[in-house]
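Left out: one protein chain. Kept in place: all the others.
Right after this comes subunit A.
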Amino acid sequence: MQTIGQQLINGLSLGSIYALLALGYTMVYGIIKLINFAHGDIYMLGAFWGYYAINGLHFNFILAMLSAMVFCALVGVLIEYFAYRPLRNSPRITALITAIGVSFLLENGMTYLFSANARSFPQVIRTVTYHVAGLRISNIQLLILGTACFLMLLLELIIKRTKMGKAMRAVSVDPQAAQLVGINLNHTISFTFALGSAMAGAAGVLIGLYYNSIDPLMGMTPGIKAFVAAVIGGIGSVPGASLGGFLIGLLETGVQAVGLSAYKDAVVYFVLIVILLVLPAGIFGKKTKEKV
């Protein structure tokens, strides 16, 4: 019972990181039908920004995270502007391959500039472990969970309540009709990239704090897992991405807990295959229906 509780806490912490990342995948896919494979690398850039903001600029944690979010939002907007926007009317595969290219560029560019060595993330917040009912919960875990949930709620409010959020939804369901009411597609798409990338930036700083180690390739595996989370939740669905992220996190820690650490990645992909066989549109995915 205690082990289960403990793994639940670990899984939720890790899952909230995947959820934050998955949101970016799902929002970008929702609006321009592109799997932005460079998204995991934006998370890496967020972690590096946090590293330098704390070490170099002596920012505290909150400031480091907020500035990483702003920085990543900017990077996301620039990537869209230079890499994806010129391909807006090209076949989808062209944009997809470009996304993979952007990912390689960021990974290798960062390796070139900062070396491939892992560096330890400054621990701006001293880890304190609480013992509650036999469970070990660290303040970092609580911070990750709390921040992630707060950001997800904030995002939900932005999408549901604000005019820009409604415009995002309008563009994602019908870009042409959205244009006809005067919505500027470019602005809306930039806004979507900014939001998604800001979430990735926050996740990068949080993971730095949690795992204490960052390197230029750190975005690869979590990026793909967050993509899996978005697909499992139903790509294009915001609540689906959150749920998918938590599920993947729980699954991964669960597999480790039963002693199959070596297979934790394989299990994630296996579950992806099963879900796609049973629910091809994901858990919250819309069944595509053609209305004439």
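Convention: a residue touches a chain if its C-beta (ideal position, glycine included) is under 8 Å from a C-beta of that chain, and two chains touch if they have at least 3 such contacts; residues count from 1.
Keep this in mind: contacts and distances are computed from a predicted model.
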Protein name as given in UniProt for the chain not displayed, "Branched-chain amino acid ABC transporter, ATP-binding protein", "ABC transmembrane type-1 domain-containing protein", "Universal stress protein" or "Xanthine dehydrogenase family protein subunit M": "Branched-chain amino acid ABC transporter, ATP-binding protein"
Identified contact with the non-displayed chain, of A:L78, A:V173 or A:V274: A:V173
Residues of subunit A (touch criterion as defined above) contacting the omitted chain: 163, 166-167, 169-170, 173-174, 176-184
